[in-house]
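Before any comments, here is the structure.
Only a single protein chain was left out; the remaining protein chains are all shown in position.
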Amino acid sequence: MPKDLLLFGPELMLLGGALLVFIASIAKEPKSEATWGMALLASFAAVGLSLLTLHERGAPFFPGIYRVDLFSQLLKLGLSALLCGVILISRNLPSVRPSARVDAPLFLLLSTVGMMMLVSATELLTMYVSLELSAYGLYIAVALSSKPRGSEAAAKYVLFGATSSAITLYGLSLVYGTVGSTSMVKLSGALVAGADPLLMIGMLLMFAGLLFKLALVPFHYWAPDAYEGAPHQMVAFIASVSKLGAVGIVARFAAMLPGGDSATLFIALSVASMALGNLAALAQTDLKRLIAYSAVAHAGYLMLGYAAMSKTGLAAVIFYGMIYGASSVLAFVVLSALGRDGENPTMESISGLYQRSPLAALMMLVAIFTLAGIPPTAGFIGKWYLFAAALQRGQFWLVLVAAAASTVALYYYLQVVKAMYLAPPEDRPRVELTFTDSLAGLAALGFVIFYGVYPAPLWELAQKAAALLG
Amino acid sequence: MTLSHFLLVALALFALGLYSVLTRRHLIGLLIGVELMLNAASINFLAFDRFVVKDPATGQIIVLFIIGLAAAEAAIALSIILSAYRAHRSADVDDLDELKN
Partner (left out) sequence: MSSGTLALLCTHAPLVGCFGALVVLRRAPRAAAALNILAMLASLGAALAIFAGSNHQPPTIISLWLSSEGVPISFGFLLDGTNQLMGIIVALIALCIQVYSLGYMKGDPGYARYFGLHGLFAWAMLSFVYSANLLQAFVFWELVGLASFLLIGFWFEKPSAAAAAKKAFVMTRIGDVGMFIGLILLLSSTSTLDIAQLMQASTLASIPDARLTLIALLLFCGVVGKSAQFPLHTWLPDAMEGPTPVSALLHSATMVAAGVFLYARFHPLFVAAEGVSNIVLVIAIITAILAATIAMVQRDMKRVLAYSSISQLAFMLLGLGAGSLYAGVFHLTTHAFFKALLFLCAGAYIHQIGSNDMVTMGRQGAAKLRLVSAGLVIGAAALAGLPPLAGFFSKESILAALHGAHANAFVYGAYLASFLTAYYTFRMVFLVLRPSDKSVLPAEEHEPHPHGDVTGSMKLPIAILTVGAAAAGFAGDFIAKLIGAKALHPTYGEMAPAIGIALAGVIVAFFEFGRKDAAQQGFITRVGALDTLFERKYYLDEIYDKVAGGLVSLIASVSAVVERGVLDGTGDLAGNLTIATGDATARMQSGRLQLYIGSAVLLIVVFCYFVGGY
């Protein structure tokens, strides 16, 4: 039993933290500092426990339903570390309505618990419940915005999300009917055995909900609106933690698929996402919206790895998911510092950042370089692995499209660099990074540079994790 | 009554739900549509349980979970719709068009 508790430790820590935050938030005069501190401690503890259990294996409490292995623990480590980063920059939440500032960490913690369960789930009902749990926190997080457009974004997000989750559930029911069980092992066996059309349609409908989380075309519509409308730190959460969770669960399902038609579908979605995301990003001046479209494009890059239908492809996806999460946190350290007045940072407001805060400008520069895939950042290595995995399957044209798309992306990324470094600051105020901001930023920056120069350790972990799938 | 009867009813219910999600003007109308879709899935689960699957407890448990999740989802969606109504003085889906491009 104690062993089981340890294996379930990261989730328990965050659940415990959420409980404490909840109790603290219903106190007579709740203090946002207090809930923030609790959340920070809980997420630190979760990082520690994930590290501790990284190489453990087991099935705590519910055999056959919940699995702990290197794959799940690596992703949990990533999730909790990214959560740490987001909470570090959430000490002040200027774009959250004042009455809700106390509660904000609660939703982040609960949603992360959902993500963690999602990457460990090996049974469809558990998977669905975790998916919902992680989504509810996000819906509310978006709605916490102090601006009217925040509730508009949240309304669109929740209704789009609920619809796609209903479609997922309907797909699940078809899968259940054809396989006769909710176990993923049995599902995997049925998929190998042969293509029952009803089963394939069920799988497809189920994927709708997962791809919605990944913000892949055509399930991306929520992303630009939610990114623009939601409070800065909540967007940081969606862009990092939530993305990584989605990467994990899609990897688990992609490993079960037999290839063929599904690979073709993945390729189609990948091309559409890369093209649409990068092109639409060109027209943006609101930086959060720009990052949203860039996230859509990145979902397309990730799809390259899934479409390769190989262990290398999945390893590349896990690797890139981690890197992408870190670079999102890095970017939002700067964006939320820029948006201290509660307004969204724009091309205008980032102008001359180099003279207003060299450190912030450097962080943003590195974040942009890794998003654009320019060496020596880890983004370059990550793209390299994704492209190599696709090429290994002979998908030369797909890689060509991806390379072209990343060239287009260079335009808008450089636009931001140009504004930061070459535009005059005029009378815009200095940008102050608090101690916790700098801490989160420097950690993410170090991560991105270190694994850009020496990716071997993380890559080996990702490869081992991917080998456990399917 | 065979399996296909149940499945057809569920499919019809699902289609109706989707139709109202796509055509209703009022945000709560959309939410009701989603609830219909969830219920269609529930009927599927129970029908499969009755005719196909060996272990009937699973489907029933799933449906209980769905009911719980649907309630939670409705609570969240309703509160967000309420806040959108406060902000825009309207709960018409077409009035939510500030965020675009």
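Going by the order they are written in, the chains are A and B; count residues from 1 in each one.
Just so we're on the same page, contacts are C-beta pairs under 8 Å (C-beta built on N, C-alpha and C of every residue); 3 or more make two chains touch, one makes a residue touch a chain.
Owing to the predicted nature of the structure, the values given are computational and were not obtained by experimental measurement.
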Selected residue (touches chain absent from view) among A:176, A:385 or A:447: A:385
Touching the absent chain when the full complex is considered, from A:121, A:200, A:291 or A:307: A:200
Candidates A:6, A:374 or A:468 - the one touching the absent chain: A:374
Residues of chain A (touch criterion as defined above) contacting the omitted chain: 155-156, 159-160, 163-164, 167, 197-198, 200-201, 204-205, 208, 218-219, 221-222, 224-225, 261-262, 265, 275-276, 278-285, 293, 312, 374-376, 380-381, 384-385, 387-389, 391-392, 396, 399-400, 403-404, 406-408, 410-412, 414-415, 418, 421-422, 424, 454-456, 459
For chain B, residues in touch with the removed chain: 18, 21-23, 30, 93-94, 96-101
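The rule is simple: only the chains that are shown with their structure count from here on.
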Contact footprint of chain A on chain B as seen in their complex: 10, 14, 17-18, 21, 27, 30-31, 33-34, 37-38, 40-42, 44-45, 47-48, 52-55, 58-59, 61-62, 65-66, 69, 72-73, 76-77, 79-81, 83-84, 86-88, 96, 98-101
Contacting residues of chain A [partner chain B, same complex]: 125, 128-129, 132, 136, 139-140, 143, 148-149, 151-156, 158-159, 162-163, 165-167, 169-170, 172-174, 176-177, 180-182, 224-225, 228-229, 283
